[in-house]
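Note that one protein chain is taken out, while the other chains of the complex remain in position.
Letters are used for the chains, namely A, B, C, D and E, taken in the order the chains are written, and counting of residues starts over at 1 for each.
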Amino acid sequence: MRPSGRQPDQLREISITRNFTKHAEGSVLVCFGDTQVLCTASVDESVPRFLKGAGQGWITAEYGMLPRSTTDRMGREAARGKQSGRTQEIQRLIGRSLRAAVDLKALGERTITLDCDVIQADGGTRTASITGACVALVDAIEHTRAAGLLEQSPLLGMVASVSVGIYQGTPVLDLDYAEDSNAETDMNVVMNENQGFIEVQGTAEGDTYSREELNAMLDLADQGIQQICQIQKQALGG
Amino acid sequence: MRPSGRQPDQLREISITRNFTKHAEGSVLVCFGDTQVLCTASVDESVPRFLKGAGQGWITAEYGMLPRSTTDRMGREAARGKQSGRTQEIQRLIGRSLRAAVDLKALGERTITLDCDVIQADGGTRTASITGACVALVDAIEHTRAAGLLEQSPLLGMVASVSVGIYQGTPVLDLDYAEDSNAETDMNVVMNENQGFIEVQGTAEGDTYSREELNAMLDLADQGIQQICQIQKQALGG
Amino acid sequence: MRPSGRQPDQLREISITRNFTKHAEGSVLVCFGDTQVLCTASVDESVPRFLKGAGQGWITAEYGMLPRSTTDRMGREAARGKQSGRTQEIQRLIGRSLRAAVDLKALGERTITLDCDVIQADGGTRTASITGACVALVDAIEHTRAAGLLEQSPLLGMVASVSVGIYQGTPVLDLDYAEDSNAETDMNVVMNENQGFIEVQGTAEGDTYSREELNAMLDLADQGIQQICQIQKQALGG
Amino acid sequence: MRPSGRQPDQLREISITRNFTKHAEGSVLVCFGDTQVLCTASVDESVPRFLKGAGQGWITAEYGMLPRSTTDRMGREAARGKQSGRTQEIQRLIGRSLRAAVDLKALGERTITLDCDVIQADGGTRTASITGACVALVDAIEHTRAAGLLEQSPLLGMVASVSVGIYQGTPVLDLDYAEDSNAETDMNVVMNENQGFIEVQGTAEGDTYSREELNAMLDLADQGIQQICQIQKQALGG
Amino acid sequence: MRPSGRQPDQLREISITRNFTKHAEGSVLVCFGDTQVLCTASVDESVPRFLKGAGQGWITAEYGMLPRSTTDRMGREAARGKQSGRTQEIQRLIGRSLRAAVDLKALGERTITLDCDVIQADGGTRTASITGACVALVDAIEHTRAAGLLEQSPLLGMVASVSVGIYQGTPVLDLDYAEDSNAETDMNVVMNENQGFIEVQGTAEGDTYSREELNAMLDLADQGIQQICQIQKQALGG
Partner (left out) sequence: MRPSGRQPDQLREISITRNFTKHAEGSVLVCFGDTQVLCTASVDESVPRFLKGAGQGWITAEYGMLPRSTTDRMGREAARGKQSGRTQEIQRLIGRSLRAAVDLKALGERTITLDCDVIQADGGTRTASITGACVALVDAIEHTRAAGLLEQSPLLGMVASVSVGIYQGTPVLDLDYAEDSNAETDMNVVMNENQGFIEVQGTAEGDTYSREELNAMLDLADQGIQQICQIQKQALGG
């Protein structure tokens, strides 16, 4: 029995609110249950130095948690003067995942920065971030196209993410904090809307996991992500 | 004529939403027009090293802006590895202001940290932060009292803040960004509910200001802050 | 009774020594009683990046305390690897105050950096810094003019600063350390020689202060600053 | 055809040299073809603060590349003043993987630090690091036992790692740099000697990958890691 | 011919002013010609962690240059967030040199920190620093003895320093900046009053130097340092 009473293959309630703040070209509040992340997409008409003259654009991401998004207050990274290894790992994952959603050549020489800031954390902040950032990215691309800067959309399709794991011996979908902090195995999966894998990261927390368990988790992730892609499309008015 | 059409002595619409997030002992979303700040109060049952054994508590504050709370994206302070001088100046001001709301001896040997994170900026983020943080502080004190850790409230009364300035030659109350970025003089005032001054910070941006202009701004601030204290009390269900 | 035996409206002995060191375009040792600050002005024939091509100059300031300028040794900021919030706050204040002394367009595309280093501290280091830096700035401008780089002086007039406060219930002028560390209210005022306000920063240290007390402090600051402007002019041989 | 002429399921030549340097409790030079990593294990008779009194030990890892281990010289992280996100990601992975090799309670209140320093890089430095660090860890545990500090070995078995990927449409084992820099998909797998999964990290570099490709890569990794565990055991004189 | 007109074996005018500032236990302004360094000695009744319980004291030093002590303004190390390699090298040299002046066991478990801050630079700041710091150290030791904390002086004798070099083919004593910046060889020598060597650091700037040149420079240093020790003793009223 899951702490939340959900079925093993049941997602939390997922909501996606666009235009959550007014300045960004894309601004989305994404909620996976009590996990709330503000994802903004900012368009900059230049590229990082390593891409100057390469005839392509770039997608990058930054991630942060508000100090009291968590049960106990976390030290503010700006005050400590550096981002933790976990933060860097997550923002690298978000950037890599969203680059898979876009034809960078078709994007042209511009950069879209995805800022994912966790307002409230209850497990799965990185998967919610990727899911919300994809919608913010779509809005930012539309904004750029509406401004006459892009002729056609460089978007390759939706990208979404969900966590799966082994909780008390059972493979489960979309772990909340109560499950995540006790799971034997935790796996984050990123896929596109055509069932293509972008990233699989599975970690044994205590005991190791078998090939069968791995397969069962991938099955759950696959069907969960296809549902989430539908929610993204509905939010986009599709 | 003010860009927003407001009268010179007219505040923006101010709203205060308590319990905005679930983990913090106090969690308030404060809006001064389009300026939105999330203020959380976290209680820690210890004091900083310099107060060990001094028989009193401490109130401190941290301030941050989400990268895309502003018109153009600002670099993330955690990524740059340090807080700007402006950030430090503001968080020192917030901490000092809220310490004036509390009898630190009566608070006992505990620390309350006020995190003020700007979700959306449109001028006056520091005055909104102080105003919202005071309400979060009240909630955190109540939470501590309800938990049986405090016998009586160390609260001395409400503290609130507002900006005033000279815009196109006229003293005005509660400047939004359109005014703030063009004002000749910008002053932030912090007072308590009994018209006592806690902090006055007035800066000539271009030309200097006269004693008469200073007096007119203080008059506006005084009546504005008394209105804001009423809004705080209503939010607290008073 | 003030610890120093001064009258409430009496300044400490103020001395201004020009050409204190030989390399800088302006070099001033300013003493407010036992507070001694070395203020140098350095002229650089370029502007910061954010002003490139803007057709104007810039004035900026940096502030530091020698480790043993204080009663107890302070950690060296260079060794700790960052400037404290207090240091940043003060150097931003000095820069802002001195920019009010100069027509930045008339200065042309050059930068003057004011370094204020406290040799010995006894209260009021920031007000002494502003006062001394103004004289160093005048010398640096003259130096630039003498070198044929400036046709006419961009100087708008003298800028000076003093602290005022409430000490044992009485408003007093120019607090030394013995008073400053015990004052109920501490206010720093920056004005020009024509009684125009540039900056007012008043902080209640313990109890709040009333409008009447604020007015009394401003009266003291006004007359004190006019005296200090005379001392600046005498030092400049005027 | 692979650039090295290897079969798709063929490992590079792997060598493990123990006691490579003289000071560390475990010191191993591991080579996967031209990739050379020095792995040392250092035993410290204390635990990090967060484990004080928890009655268990800790395994942690640090990773670095010598500046000219790579084709072009990389900036030295010590000189730049911070470790890159990639470095932190890798050292977190190494630490997590090796903790799965040990019963931390049975280790007792001591810490073993695994330093993996890349002498020469030709692809697969993180998988070589994990593989070599496991042997250094075994030696350090034996050293501790020989010193009479441990009664029985807390070792749970060998842990090893290899990379797999899709290169020119074909799943291949143990990619070298020529393959790695052109692979469509890159996956790092960590397993124990009993075919249990500890970590799976698969990233689509360009196109996404299918479930069939994922399965083919996992098959390759599984048999490769079992071979590597044999090499580890031979090196340990088993 | 030397730029200053001095003889090859002639020191600059050296002055030592004690009690230059009022807070430190020892405070000395030392001038070697136009080079001016403020040296303070601060006594702390504790030792660094690595000496806890070792039954001895410690002498350490920090060095800094005011930004405009030099011909062109140098960036402030506190603002750049780190001390340069040159700064660290010099402060390590000063500390090492002064530790040779004291019996650390007889000093007892206390630390004396020597801060050497260059007010004006004209070559030889490190040798002036060592020379002035020794006098400040003597005053701090006397202060500690007068306070009843030390029964007998741990001082072993005076330590002083001077630079020598090869300038236009001739060995010269006590180089000023005009010589130093053009010398073929630059050597700093630290000795005690009994002609014992504490430190010799000689660097070929362009061409190498011969054993004969080395000997000639050491002869100059030896006689120069004995003169400087006399000046130190006179300043100490001996």
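Assume a contact is a pair of C-beta atoms (placed from the backbone, for glycine too) under 8 Å apart; a residue touches a chain by one contact, two chains touch by 3 or more.
Here the structure is a predicted model, which means the values were calculated and not measured.
Chemist: With touch as defined up top, name the shown chains that contact the chain not shown.
Modeler: For the complete complex, the undisplayed chain touches D, E.
Chemist: Among E:G64, E:G132, E:P154 or E:G202, which residue is in contact with the omitted chain in the full complex?
Modeler: E:G202
Chemist: Which is it among D:T113, D:S153 or D:N182 that touches the chain not included here?
Modeler: D:T113
Chemist: Residues of subunit E in contact with the chain that isn't shown?
Modeler: Looking at subunit E, the ones touching the missing chain are residues 82, 85-86, 88-89, 91-92, 96, 100, 187, 191-192, 194-204, 207-211, 214, 218, 222.
Chemist: Which parts of subunit D are in contact with the chain that was left out?
Modeler: Residue positions of subunit D that touch the missing chain: 21-24, 27, 34, 36, 38, 40, 42, 44, 62, 64, 66-71, 73, 76-79, 81-83, 87, 113, 115, 117, 119-121.
In the analysis below, only the chains that are shown with their structure count from here on.
Chemist: What rotation angle superposes the Cα atoms of subunit A onto subunit E, in degrees to the nearest 5?
Modeler: So the angle, rounded to a multiple of 5, is 180 degrees.
Chemist: Subunit C and subunit B are one sequence twice: same or different residues at the contact, by the over-half rule?
Modeler: same
Chemist: On a C-alpha centroid basis, what's the spacing between subunit C and subunit D, in Å?
Modeler: Using C-alpha averages as centres, the distance is 59 Å.
Chemist: In whole angstrom, what separates the CA-based centres of subunit A and subunit C?
Modeler: 51
Chemist: Just give me the whole-number Å value for how far the CA centre of subunit A lies from that of subunit D.
Modeler: It comes to 28 Å between the two C-alpha centres.
Chemist: Show the residues in subunit D shared as contacts by 2 or more other chains, in ascending order.
Modeler: Each of 82 in subunit D touches at least two other chains.
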